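In this view, the complex is presented without one of its protein chains, the others remaining in place.
After this line comes subunit A, so read on.
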Amino acid sequence: MRYLLRKLGFYLVALWAALTVNFFVPRLMPGDPVEILISKLGQRGPVTPQMRASVEALLGTDSGEPLWRQYVDYLGNLAHGDLGVSVTFFPASVGSIIEQTLPWTIGLIGLATIISFLAGVGLGAAAGWKRGSWLDNLIPVTTMFQSVPYFWLALILLFAFGSVWQLFPLNGGYDVYTVTPGWNGPFLGSVLYYGALPAITIVLSSVGGWMLGMRNMMVSTLSEDYLVTAEAKGLRPGRIMLRYAARNAILPSVSGFAISLGFVVAGSIVTEAVFSYPGIGSALLQSVGGNDYALMQGIFLVITLSVLGANLLVDLLYSVIDPRTRARA
């Protein structure tokens, strides 16, 4: 119980820190963001005093109120779920845009990450179990894929399978012309077809890291005394591998999985930029392009929340799969 409370407390502090960073970054930047934004908006059409007031309230510069007061207001608005109105997709609210784009990102990136983790850990365990086999020799090749910059790999694959051989569509999340969104067969099929190539690129570029980490932990675990004991007892090799070696070797990978979930949500930005996928990363880029600070802050908040949530979940899971963490707390 103490362990649980400690963890929850930590994530609350982390959440507060992220919110504070989100609040102070625009206020610490050189130059007046309100003027920058107003002049950009002015190029598109006349700026009404109300718009100026809302921009000032949003960015909180020179509106007469002291900083701590703005900070309290900001936290209060967030507590009500009020993220403001988007400038790029005016008059849609930031909340509704996030609602539209988030499922795409979670579906594509989330699934691809889980597939990559499972495949990498499985292959890594097999490679560590049979050192020197062909699978073990494959590891340097897959780690090569890791040092290839992700977006470059994605571009080359898109070039090869999208333009040259035309096996996969070049961009988008589904076929906009022939299917209607909803829970129907053609739409889901189209989503799977359009998501296949982005998912493949994510798995290709991340599976090597899981493999290497798991393989090295397998090697370390295999030299423990209790494995010699297990072997001496005459247990079946399969049982030794899965229940004795892999089960202990997987622990660092699980905590690595939590950290990488953050990287993957962040990585979705590049993926979605390459494939023009209608997820939250594309929305973030559009908001950056259009100086849409409300949308930008809202999306940063959602990304932070999901990373914190994923980490919390894995921490809780960890205390179930590794009793030592419970005992220590």
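For this structure, a couple of remarks:
As a working rule, a contact is a pair of C-beta atoms (placed from the backbone, for glycine too) under 8 Å apart; a residue touches a chain by one contact, two chains touch by 3 or more; residues count from 1.
As a working rule, contacts and distances are computed from a predicted model.
The subunit not displayed here is recorded in UniProt as "ABC transmembrane type-1 domain-containing protein", chosen from "ABC transmembrane type-1 domain-containing protein", "Copper-translocating P-type ATPase", "Spore maturation protein A" or "Cytochrome ubiquinol oxidase subunit II". Only one of A:Tyr3, A:Tyr71 or A:Phe300 touches the chain withheld from this view, namely A:Phe300.
Checked against the full complex, the one of A:Pro66, A:Gly132 or A:Gly234 touching the unshown chain is A:Gly132. Set against the missing chain, the residues A:Val121, A:Val207 or A:Leu284 yield one that touches it, A:Leu284.
The chain that is not drawn here is touched, among residues A:Val21, A:Leu192 or A:Leu242, by A:Val21. Counting the whole complex, the residues of subunit A in touch with the unshown chain are 10-11, 13-14, 17-18, 21-22, 25-26, 29-31, 33, 36, 129-132, 143-144, 146-152, 155-156, 158-159, 163, 216, 219-220, 222-223, 227-228, 231, 259, 262-263, 265-267, 269-270, 273, 284-285, 288, 291, 296-297, 299-300, 303-304, 307-308, 311.
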